[in-house]
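Supplied in structure tokens, the structure appears directly below.
Only one protein chain is missing; all other protein chains are in place.
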Amino acid sequence: MENEFDVIIVGTGLTQSMTAAALAKAGLKVAHVDPNAYYGGDEAALTLDELATWAERHSSPDIADQVQRCTTYTAEYCSTLDVSHPKQYTISLSPSVIPAVGPFITSIIASGISRYCSFKLLGPVSIYHGGQFKNVPRGKEDVFRDQEIPLIEKRRLMRFLMFVAGDYESSAEFQGKEDTPFQEFLRQTFSLSEDISQSIIFALAYCSYADEPTASALSRVRSCLQSTGRYGPSPFIVAYYGGSGDLAQAFCRAAAVNGSVYVLGRRIANIASRDPSSETTGGGRRYALELDDFPEPLYASCLLSSQCHVPDHLRHHVAPISPEPSSGYIRLREVARGIVVLDSPLSLPAENDEEPQTTQSDSCIMVFPPGSVEGGSDMGAVHVLTAGPGTMCTPAGKCVIYLSTPLCDQKRSPKALLEPYLAAILSSVVPPPNILFQTFYTQHFPTETERTVPVYSEEDTYWTVPVLPADMSHAVDYAAQIAEKAFWKVTSSIRGSDAASLEVSNGFWIGAVNEVDVDEDLD
Amino acid sequence: MHSVRRVRQSPAAIQEKKERERSKIAEYLALTNDLISRKKNKDWSRDAFDATQRLLEKNPEFYTIWNYRRNILLNGIFPSSTPEQINNILADELMLTAMALKEHPKVYWLWNHRRWCLQNIPDGPIVDSTSSMQWRNDNWNKELAVVEKMLNADPRNFMAWNYRRYVLASMPTQRPELAELAYTTRKISSSFSNFSAWHQRSKVYTSLWRSGQLDPVKSRDEELELIHNAIYTDPEDQSAWIYHRWLMGSGDDESQLLRELAVIEELLSEQPDSKWCMDSLVYYNKLLLKKHRPHSTELREKCLALLQQLEDIDPPRRYRYRESGDSAAPHPVVQ
């Protein structure tokens, strides 16, 4: 029957979309629905006018859900939209970059979605020290070239970089220090100076706080170092058209090519569950999902959903999929974010002035350690990502900058907290660009979802995926890790022990692979 | 055969390959035989010239055919060509070999043929009744760009470096040597393991100092700083250490010797297992002994202690350290 599926996936966030693509590629019948009329859920990419509407909708706090199970937003400020061609902007609600080595890029390659997307190497990563943007050294040649690091520091930094690149987990320096605050570890074990430590903590490990645990910080530094050089000097690539939103849509497209059915923009009216043991429907279908204005329910034996789309009466029925405890993602409660559109490109100092032939990508990262800007945060780091016409995110000559920082001081509003950073960025460019549009908001993450079903069970057929962390450097890898777990849960539920015999060629992907082309800036 | 991985093939697969190759072999041998007999008959025709190209595209190492091709040009084609035509023919030759070099960057015969072509480029069109150097200049300038591309693809290709020196020395309009210094700086900054670039630097500096274009004292100090950055970044990379010995020369400048010894000592205290630190300390301390402090037992003992340590951390070369110790001993050991 046309409305019978192996699995119904609810929500088109990056995680669900990847899972849908992988399951469809493995030959499962997938129905993918989203109450939103757009793809991407919390990772969506919006045009500028959509963003303004979005901000307006979130200008008063979302009606508080007793236990917060969904990501919510409070838009504090949004300037009036007085920008020409607002539809030529794609603005990401989850600005992120893609590590050149890791589970996400593996998924891009193995799923074949690179056919539908374009990528560009990220430009420089710079860190703000003493009122100036400085390069972040990632390897031997960077360290050699850097004219500001004292000689002894060069040796110590290299020793640290070699340590991370090696098999550090079994080393004496590391063992027993897993939970040591990272800054303390760097000082005690490698005698690294404050400046160098800050580069490592905030611009290689992309920590929000200096005292995050050493184990997770190191694993992120390693990921960053391993990624350097695969597609060029930067460890990251960026996707065109607003990043994650476009990627989520591309995974959906790949799923559709493999036969998945898509229904967007229909409210979920009801999800009914039937106990197979008491029914003799024969097909083993357990769930009936009813959509507004949709003739017949969709039936499936499994469900995969984001938390916020789980109806109350089934809340005790779902099994949340969570990352490995070792994966090292720090959960922030609230993040202050700013999205600012400028009337001219930001050109920061070139990362490597010895090789002038490589032109800079207009996507770059700026990192502000705690306490680096007067009037800013003394606790958390501010990470800034820029995007522009180079990745088709803005019309020519314009630029969008994303600022984010953990909101640890509840008394400060996102605007008050982030504006000093914005000022520091703007004043570093001559002549300073003008602001065309800006919005500041708070992103509230769900409170840690508690396991409502005591233990995982073979019998689970309804899973939820967690929201992505705020981290712009590794959120997509997180999505891929969850998607892989979800993939195996669904396939083993449908195919039983046969699932293990699937011929997996790359990560959890079945079949042929397509290498990624990273566009070069040539002009 | 360099760096070609060994793959096991089934007898059937080998047989199949042979079947596939049979017609290629016949074609190749027919082409070869045709050209060899044309060559014996001193066939200097355009037709023969084109045939050499077909064969050389299949096998750029067939030096006899390159020779034949040049002979056809010299004996058959050039005599009936205008200088402009010769220039065009040779420019085509350079284009052809540039393509082949991409695939075969270490075939001597290709580099060799380019050299011959460049040597035979006519000067240039006659302007105001004097011969301009336009053709020669154009082609030699292009040649430098070709070599740079080759060195971008493989920055250690020694044939390309040797050829680069040849091109620089032969260009009708010489480039300032400071430009070559800047080129090596770029190469080193993208990888300071590139000893070829350090080597080139030693040649360029020697010449710049000799001609008085650079102040030896100032540039030596700047160069030492560059080396310090390299050895502190990676004390195990040989390139900068070897180059350092060149820069220090015979150690006549005692204060410089002492300054460098201090820098290396400091690195050793930061990286106490560094073999190259210890080896260099022995070397420069011995220079100090020889040139400036022939009676210092303290220096001798320092060297001996370091050599003992070197024997322990670098056993493959222990006999070298032992012999070096013999020569540093207070009383020369009679062998």
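What to note about this one:
The chains carry the letters A and B, assigned in the order they are written, with residues numbered from 1 in each.
Here, a contact is a pair of C-beta atoms (placed from the backbone, for glycine too) under 8 Å apart; a residue touches a chain by one contact, two chains touch by 3 or more.
Note that in this section contacts and distances are computed from a predicted model.
A chain of this complex does not appear here, and its UniProt-recorded name among "Geranylgeranyl transferase type-2 subunit beta", "Ribosomal RNA-processing protein 42", "Decaprenyl-diphosphate synthase subunit 2" or "Transcription elongation factor SPT5" is "Geranylgeranyl transferase type-2 subunit beta".
Touch, as defined at the top, links the missing chain to these shown chains in the whole complex: B. When you scan B:162, B:213, B:269 or B:296 for touch with the missing chain, the hit is B:162. Note that of B:45, B:64, B:213 or B:269, the residue touching the chain absent from this view is B:64.
From the set B:149, B:245, B:259 or B:290, the residue in touch with the chain omitted from the display is B:245, counting the whole complex.
The missing chain, though absent from the display, is touched by one residue of B:143, B:237 or B:270; that residue is B:237. With the whole complex as reference, residues 1-6, 8, 18, 21-22, 24-25, 28-29, 32, 36, 39-40, 58-59, 61-64, 66-67, 70, 108, 112, 115-116, 156, 158, 161-162, 165-166, 193-196, 199-200, 202-203, 237-239, 242, 245-246, 315-317, 319-320 of chain B touch the missing chain.
Everything below uses one rule, namely that only the chains that are shown with their structure count from here on.
Chain geometry summary: the mean Cα position of chain A and that of chain B are 46 Å apart. Across the complex, chain A meets chain B through its residues 140-141, 143-145, 151-152, 154-156, 158-159, 352, 354-355. On the side of chain B, the complex with chain A involves touching residues 185-186, 189-192, 228-230, 232-235, 263, 266-267, 270-271.
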